[in-house]
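Omission of a single protein chain aside, the complex is shown with its protein chains in their original locations.
So that you can tell them apart, the chains are marked A, B, C and D in the order they are listed, and the count of residues begins at 1 in each.
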Amino acid sequence: MGNMTNAYETLAVVLICCIAVLIVACLIRSVLGPRVTDRIVAVNSIGTMTIVIIAILSVLLEEAYLLDVCLIYAMISFVAVIVLTKIYTGVYREEEKEESQKEEK
Amino acid sequence: MEMFRFMIAAIFMFCGVFCMASAVFGMFRFRYVLNRMHTAATADTFGLLLTMIGLIIWKGFGFEALKMIIIVGFFWVSGPVSSHLIARMEVSTNKKLEEECEVKKYGEL
Amino acid sequence: MENFRLILLIFLVLCALFVSFSKNLLVSVVIFMSYSLIMSIIWVLLESPDLAITEAAVGAGVTSVLFFITLKRIGAIGKEHPDEQDETTKEINSRPAVKQFGKFYKGAAVTLGAAIIFALLLMVSNLPAFGDADNPYNNEVSERYLEKSIEETGAVNAVTGMILDYRAFDTFGESCVLFIAAACVLILLRDDKTDTTAKAIQDEKFEPVSDTILQTSAKILFPAILMFGIYILVNGHLSPGGGFSGGAIMGAGLILHVNAFGYKKTQRFFNEKTYKRVTVCALSFYCIAKSYSFFTGANHLESHIPLGNAGDIISSGLILPLNICVGLVVACTMYAFYTLFKKGGM
Amino acid sequence: MDFIRNFPFFSIIICMFSGIITSVLSGKKARNLCIGAVSIVTILSACVLFYTMQTNVSFIYMMGHFPAPWGNEIRAGILEGVLATVFSLILLLSLVSAYHRTEEDIEATKLNLFYLLIDLLLSSLLAIIYTNDLFTAYVFVEINTIAACGLIMIRQKGRTFGAALRYMVMSLIGSGLFLIGLSLLYTLTGHLLMSPAKEAMAKIIATDSYHMPVLIVLVLMSIGLAIKSGLYPFHSWMPDAYSYSTASASAVLSGLVSKAYIILLIKIIYRVVGIDFIVTSKMMNVLFVFGLVGMIMGSLNAILEKDIRRMIAYSSVAQIGYIYMGIGLGVEQGYVAAVYHILHHAATKALLFISVVGLSNVSGGSKLFPDLRGAGYRHRSAGVAFAVGSFSMVGLPTLSGFISKYLFATAAMSASPKKVFLTLVVLAVSTILNAIYFIHTVVTIYTPAEEEKPEFERHHWREKPWVAFSLLLFIALNFALGVFSQPIVDLITRGLQMFG
Partner (left out) sequence: MGSNLLVNYESVTAVILFGIGFTNLLLQKNLIKKIIGLNIMDTAVYLLLATQGYIEGRMAPIIVNGNTDPSLYINPVPSGLVLTGIVVSVSVSALMLALTIRLYKRYHTLNLDEILRHIQKEGH
């Protein structure tokens, strides 16, 4: 059974490091991203990858309550996406209203 | 038996991480915003499912497995809704949408 | 595991640098949100799940939402204007004296920052190494919290036992910090226009357009989020979590409900009056319960609160009701912050 | 365990509870509840003072069922009793004497939030005075900062938001430095409570193992608290913060809020590090030099000011310089003089800010010197109060200012020779500068204005008896501090001996 645990351990560590590299790539995407949508999508996928990392860590460190953290992240990234999209569409609609008023004048 | 189970779990988790890597690769590769958003959303949800299945196989059945299923269930309900919201925001605010993809006005469907 | 920690730490420093040098405000807020996402992975690695949950719910969740709304109210989201300066400032900035002072100020601040970093680095190099057991703070104080936490406070989670029973005065001050910050935000952002017509027009403007897809999914997810918030709240003394994070999750659930169903439906069960009543009742119960336990403790009287047996939910004396009170206060305050920032009223 | 030992705990809880209740009350009820709570707290602190004077020992009050290094605890002695009584008395007087002005400045719907901020401010002041635990002190320092920021911005004008934001940025830098010093201190000593931390610190100093980190921790903590209390180089937020808020708010802010952080610094010096280590470390000289420079520069800026409220705010920059100079002397009498100056400055500054409100009421609400000419005749009690306050600041005998300058001089005698010369010179120069701008203002308000502007109405004290009565009480407090100075100085010395 001994070699099984460190086999699992190396598997988990390798996976976590790959996902960490992916997170850094997502960060660069969110910095470069020309449009607001890229930024929201990048943060959303950083959130999902954090969920996966914490899930793997919780199985690796044998602590069941870390899975609550993953569930919280799922909720938080969902609420953040809703708020951001509502805000951006609201801002865009106001801009259009201003332009239409300017054209009427 | 133990080695067999480890192999299956490893395969599932590697596929999951591969999906995520393809999502990130897709985000950099595609030219139009909607394509980038599409790859990120689908691959994320699928990658999450595969990794979670791998973890469940690794951990065996118990409370952790139940929690992971709840997480996947929650994500499979909220993921598409958030992608829908982002896509609708993109469509309604992108002025130069025509040359990115042909858009049928509501009337012409 | 070693190099994984390194990748995350380098990621943190990268985020901090990106934030300070990025021109666009929305980019810096988005990067700051991913900064606190990664910070909570580091809390997991440092074996403190309580912090991971609180940072996730309170730090990453509510702070980022408040930042987004502030950016909207400031108009920094839509238009790509970095920092447009009106003509007087440009004229003033072009004067040589101001430019010279600007350079001096920038140089002084950077040297001050570098000096502080250097002093602290010198300090850190003398601190005990990372993670070794025989450091000065691993003494009888933390031993007793671990050994006696079950029999003295009844809490399985030693951190919650320490917060709500051993060092309860700090946490009482803590909920007063949240209460007074909510009062200040009320002073600033609540606009009490007396004429009801203007208020009606304004309410109409903020009513979100009803979107069936979001509403159907909110019908499923809103009860799930509230249920999960109550689970974290009630299990505060058994598993990590407790009042603050449970309350923040319920606050996030309320924010989801407002965004999906609009203010009119939410006002049916949660408006300004319920906010005031819930906060005052919860905080005054907290105040009375804690003064009772302080008074009996100081005068060595026997406080007749049963501790119950360790494992189940109704145990550990006052900790459960206190967690519920703190949870209610935090949930109402987070929702109040959201509505005050967005609309200036419940 | 006689019942009186609960009084410090009762006073903190009463203020917090009344603060929580005021959030639902209306403006008028909130004011009465707040004034009732503050007067009860004054009586309770006076009883604590008398009790500790009889038993002549500082008692420890366990907050909760667990003894020292595990649970929180409050420690009350003679010094804490004196400070608590004087602070709550000054808060009560400044509330009562300017409540009509507060009602004019603040919208009716937000009046109860003002009294909520005052309640929680007093409870955090008392908690900082009484606490024996470093992290509790940090939490209540945060409550103090947010309450003070709320008080600065309560008038909802453009200027007050700018002043409040500047205050918040500077004091958050201060509390950030204080927090990192606190966490490094915890890393070194392993204790958060002050008394066990002192033994651990004594062991560290004896073995000289962490010599460099102890010095860095001390520097971080004292710079953090110096920024928050507005010592000279970090004082830029002070003039705007004090001069733009309502009358009783600026009296409370300038008199009490910045003093709480200095008391916390003295507590850390006495109870965590011990005076002997302080004398050897060079750190105190830094504070001493900053104090001296603050005394001179504060008074110079005050002379150049045209607005009377900003002038008084700059003069409190100079007074904070006095206090840090007293601490920097590093001698027992130096601390006694510093604490006495805290009491003197709290009483006189609050008096000055309240009387300025009376003067500006009768001169068309403007605060510039030309309009204030002859205001002393129009509002008799405010003119007398302002004159008494300025003479006490300048250092007229029989008033508390003279006694504190005398205490500083005697304390300087027993300090190291270099410091003696510097202190005496700077003391003399700053007294002269004080005299210049205070006497100048007293002269302007008492020179009869050439043409009597019609719209300046004369104020008769029978219209608002409360205002005149509380101004009288303020003047009496100043005279009491000056005349009965010897018993008060003995109390402070006994308090400081048992403070360690």
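The rule is simple: a contact is a pair of C-beta atoms (placed from the backbone, for glycine too) under 8 Å apart; a residue touches a chain by one contact, two chains touch by 3 or more.
Computed from a predicted structure; not experimentally measured.
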Name every displayed chain that the left-out chain is in contact with. A, C, D
With respect to the chain omitted from the figure, which of C:A114, C:I220 or C:L301 is a touching residue? C:A114
Based on the whole complex, identify which of D:R31, D:R155, D:K367 or D:K405 touches the chain you can't see. D:K367
Identify the residues of chain C touching the omitted chain, counting contacts across the whole complex. 5-6, 9, 12-13, 16-17, 19-20, 25, 28-29, 32, 35-36, 39, 42-43, 46-51, 54-55, 58-59, 62-63, 66-67, 70-71, 73-74, 76, 83, 85-86, 88-89, 92, 106, 109-110, 112-114, 116-117, 120-121, 123-133, 135, 137-138, 141-143, 145-150, 156-159, 162-163, 167, 170-171, 174, 177-178, 180-182, 184-185, 188-189, 239-240, 242, 244, 310, 330, 337, 340-341
Provide the residue numbers of chain A that touch the chain removed from this figure. 63, 65
Hidden partner chain, residues of chain D it touches: 135, 139, 142, 146, 149, 153, 156, 158-159, 161-166, 168-169, 172-173, 176, 179-180, 183-184, 186-187, 192, 209, 240, 307, 366-368
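One rule holds in what follows: only the chains that are shown with their structure count from here on.
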Of A-B and B-C, the pair with more C-beta contacts is A-B
Between chain C and chain B, distance of the C-alpha-averaged centres to the nearest whole Å: 29
Chain A and chain D: spacing of chain centres that average the CA atoms, whole Å: 48
Specify, in ascending order, the residues of chain B that touch 2 or more different other chains. 74, 78, 81, 85
Can you tell me which residues of chain A touch two or more of the remaining chains? 26, 36, 40, 42, 58, 68, 71, 75, 78, 82, 88, 92
How would one label the connectivity among the chains shown: line, ring, star, complete, or other? other
Which pairs of chains touch each other? A-B, A-C, B-C, C-D
Which of the residues in chain D come into contact with chain C in the complex? 1, 5-6, 9, 13, 16-17, 19-21, 23-24, 61-66, 69-72, 107, 109-110, 113, 116-117, 120, 123-124, 127, 133, 135-136, 139-140, 142-143, 146-147, 149-150, 153-154, 156, 180, 184, 186-191, 196, 200, 210, 212-213, 216-217, 219
Which residues of chain C touch chain A in the complex? 1, 3-4, 7-8, 11, 14-15, 18, 22, 26-27, 30-31, 33-34, 37-38, 40-41, 44-45, 47, 49, 52-53, 56-57, 60-61, 64-65, 68-69, 71-72, 75, 77-79, 208, 214, 221, 225, 228, 232, 239-241, 245, 249, 252-253, 255-256, 259-260
What residues of chain A sit close enough to touch chain C in their complex? 13, 16-17, 20-21, 23-24, 26-27, 30-31, 36, 39-40, 42-43, 46-47, 50, 53-54, 57-58, 61, 63, 65-66, 68-69, 71-73, 75-76, 78-80, 82-84, 86-88, 90-92, 94-95
